[in-house]
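The structure under discussion is supplied below as structure tokens; questions concerning it will follow.
Here the complex is missing a single protein chain, while all its other protein chains stay put.
After this line comes chain A, so read on.
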Amino acid sequence: MSLPKPMMRGLLAKRLRFHLPIAFTLALTAAIAFKYTVTEPKKQAYADFYKQYDAVKEFNAMREAGIFESVQPTGK
């Protein structure tokens, strides 16, 4: 009784055909994940910050806290 001849060629190519699509998919996933967990939230955070930003109110709060040297807190 003889065994079937094992596959002896193209083993590396087969490994590459298996792993390269996974590699590209993983790389694209990493990039998309970074885009939607870091890049887009950061853009949105800046947009939201300036949408509600009241420069006068913030300036007055900083002024009263004594942060500025060119402007003293009211009452000084």
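Simple rule for what comes next: contacts are C-beta pairs under 8 Å (C-beta built on N, C-alpha and C of every residue); 3 or more make two chains touch, one makes a residue touch a chain; residues count from 1.
Assume contacts and distances are computed from a predicted model.
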Omitted chain, identified by the protein name its UniProt record gives, among "EF-hand domain-containing protein", "Cytochrome c oxidase subunit 2", "serine C-palmitoyltransferase" or "Glyceronephosphate O-acyltransferase": "Cytochrome c oxidase subunit 2"
Chain A residues that touch the omitted chain in the full complex: 11-13, 15, 19-20, 22-24, 26-28, 30-31, 34-35, 38-39, 42-43, 46, 50, 53, 55-56, 58-59, 62, 67-71
